[in-house]
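Omission of a single protein chain aside, the complex is shown with its protein chains in their original locations.
Let's look at subunit A:
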């Protein structure tokens, strides 16, 4: 039986959108897949050493369940985003949902290969020391080397 391969492109840098790549990557690895994640644009935020800066926002996201109905203009007030992030984190903790850091660690332990997009690193002026150790930097061609052989390829 040949090993199946999963390739993921992670492009979002919010607390909520950080979950799909790490959940699917860690689970696939547990099922015996070879997994690579290519982090590009805002997805690079998911490779920062600390993930405490990641937030959720209800702005431009009418699907986000709110504890009470609230006009969009109010949702844009200073501090609202931080408050929603705190509430989301509390909810996740109370429901037994893993933290992003935990899921990322589980991915690293399971040999999920994480690649940062070199172009985005340059574009946003990141330095290699901003990121967790053990990741690689590469470009689109690097990603296709693995993705071209993959059984599943997801853009998130």
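Operating definition for what follows: contacts are C-beta pairs under 8 Å (C-beta built on N, C-alpha and C of every residue); 3 or more make two chains touch, one makes a residue touch a chain; residues count from 1.
In the analysis below, contacts and distances are computed from a predicted model.
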Absent chain [UniProt protein name; select from "Sulfurtransferase TusA family protein", "DMSO/TMAO reductase YedYZ, molybdopterin-dependent catalytic subunit", "Biotin transporter" or "Glycolate oxidase"]: "Sulfurtransferase TusA family protein"
Hidden-chain contact residue, picked from the options A:98, A:119, A:140 or A:156: A:98
Residue, one of A:11, A:26, A:40 or A:150, that touches the chain absent here: A:26
In subunit A, positions touching the absent partner: 23, 26-27, 30-32, 95-98, 106
